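Note that one protein chain of the assembly has been removed; the remaining protein chains are unaltered in position.
Take a look at chain A:
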């Protein structure tokens, strides 16, 4: 097990280095931040001074090495636009996104999996058919449209839900959270629902497919022949057996939601990372973009590592042979 983790860490380092080089070159090719940073009527001297100040007069490889050198000292550079350290900027936005995505993904799993298992357990009942129709809808409706509809119905027509923002937050361990106040919670419901719709449908379909297949297996038949109740059967046998594909998708979805909650955050003016990255791209704020994308790569690696470790926890057959 230890060797396995070591190997994964080694892979993580290579991925992060490759990612940083790729992103650095890619962003460099997008455009010259100077054109955005300096007003067009600035003199040539001021221009040159600013270029030198940000180190933009150096060749690309040298800029990259300087950048890597700073990162090794924990310095991700300063944002061109906000004039504050990138790490501080990202950390100030991360909790909002983290809160939103965790609520969304947990809702999708905790509600979607039981519903999906029911649909797989009774595949021919009208309720199951309705569930499956709902999940197809969840797959096919575009997120932005669903978000706009939510705002229109609940915020505009009924007026019972706020249309955007985070609402009141409570500071816990120095981090602001919305879900601890009623106002914050009411602000959280709509964007979380919007974000979870796709994952919710995915979890339903996965849980249903797995349950349906397993209900015909000898394992379930044997457990039934031993007189186990249907609830024990589903909660102890079936859930454990379908959990491996579910954990895989949970991990992947958690990562992609964290990284790309952009649309939902934009619609509901949620002050998270998604909005930050959109703003940085339009203003060619290179340090923020590079740091953000490296963070995303790192997040995926960490989540995948946790998923792999969870496999070993869930399936005893995977525990051997990895030492």
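Convention: a contact is a pair of C-beta atoms (placed from the backbone, for glycine too) under 8 Å apart; a residue touches a chain by one contact, two chains touch by 3 or more; residues count from 1.
By our rule, contacts and distances are computed from a predicted model.
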{"item": "Hidden subunit of the complex - UniProt protein name among \"C-type cytochrome\", \"Na(+)/H(+) antiporter subunit C\", \"ABC transporter ATP-binding protein\" or \"Membrane-anchored protein\"", "value": "\"ABC transporter ATP-binding protein\""}
{"item": "Full-complex contact with the absent chain, from A:56, A:94 or A:228", "value": "A:228"}
{"item": "Touching residue (missing chain; options A:86, A:202, A:241 or A:254)", "value": "A:241"}
{"item": "Contact set of chain A toward the excluded chain (per top definition)", "value": "3, 7, 10, 216-219, 221-229, 232, 236-237, 240-241, 314-317"}
